[in-house]
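Worksheet for the structure shown next.
All protein chains of the complex are present and in place, except for one that has been dropped.
Showing chain A:
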Amino acid sequence: MSTTLRRSRLHRREHLVAAAFIAIPVLGFLIFTAYPLLFSFYASFTKWNGLSDPVFNGLDNYTEMFADPYFWKAMGNTVFMMIGIPIGLVLSLLLALALNRKMRGTTFFRTVYYVPVISSLAAVAILWQWAYNGDFGLINQVLAMFGIDGPNWLQNAETAKPAIVIMAVWKGIGFSMLLYLAALQSVPRHLYEAAAIDGANAVQQFRHITIPMLSPVTFFLVVTSIIGGAQIFIEINIMTPTGGPEFSTASIVWYIWQKAFNYLQMGYATAMSVVLGLLVFVITAIQFQINRRFQFSID
């Protein structure tokens, strides 16, 4: 009897230890994720300046939002800037293919393309801001060598958005390239050998073996880039601190931040965040749905 008692006490202690270990992340989740999430949902129905206590005001924030032209403009800008995602995917796949071949200097190039990924986004944004400078900027100086008179990139409503897209693609390309490179190297050789025996040429092999085998990575990149793209902020805030000429580069997160911290409209900002969060959730869910069907067709 004494032995069983001792054993159960031992068990109890193990359970306690286990519970303690589990408690830390669970509590962390409750305090730092679940509670803020629920609170912000509540705050989106309040008038709140971020300083005093929030006051419930029903759907006011939501009706204001749908009538707010800057909300729609910022949403539109955010979606527009996502054209960088497919461009980045194609470029990084091409780069990965190039660097997957056996040739001299691949390590060097892999490093070069990866450097922007590990650099601080703030520092990179400042560098690009200089590069885009209309008078002294590197980009216009290079263009001038070919006799092209470059625009004042970030001060021009037509070029400001593309300028930010170019920078974001440049910054993100190394990350996607690395994932593609890893995926390329894990494609089983024998698939290509079998295809070659069946008479498939390089293009057919690429289309019917490489692309499908890379699809999980592509899926991952598309999902994460859209989530990340919806949250674009630092580049905007540093390169165009006033939201760009004619509000042309203001992203939705930038607008939310502006309303919350500069214009004392925390409640309204929270309502916009809730809408953004829901949108991202729905889009991601749709992607998973499409992906499931797509994966089935491969099998």
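Quick note on the criterion: contacts are C-beta pairs under 8 Å (C-beta built on N, C-alpha and C of every residue); 3 or more make two chains touch, one makes a residue touch a chain; residues count from 1.
By our rule, contacts and distances are computed from a predicted model.
Choosing from "Pyruvate ferredoxin oxidoreductase", "Multiple sugar transport system substrate-binding protein", "Chemotaxis protein CheA" or "ATPase P", the protein name stored in UniProt for the chain missing from the display reads "Multiple sugar transport system substrate-binding protein".
Shown as candidates are A:N61, A:T78, A:S92 or A:N133; the residue that touches the absent chain is A:N133. Those residues of chain A that touch the chain absent from the view are 24-25, 27-29, 31-33, 49-52, 133-136, 151-152, 154-157, 224, 242-243, 245-247, 261-265.
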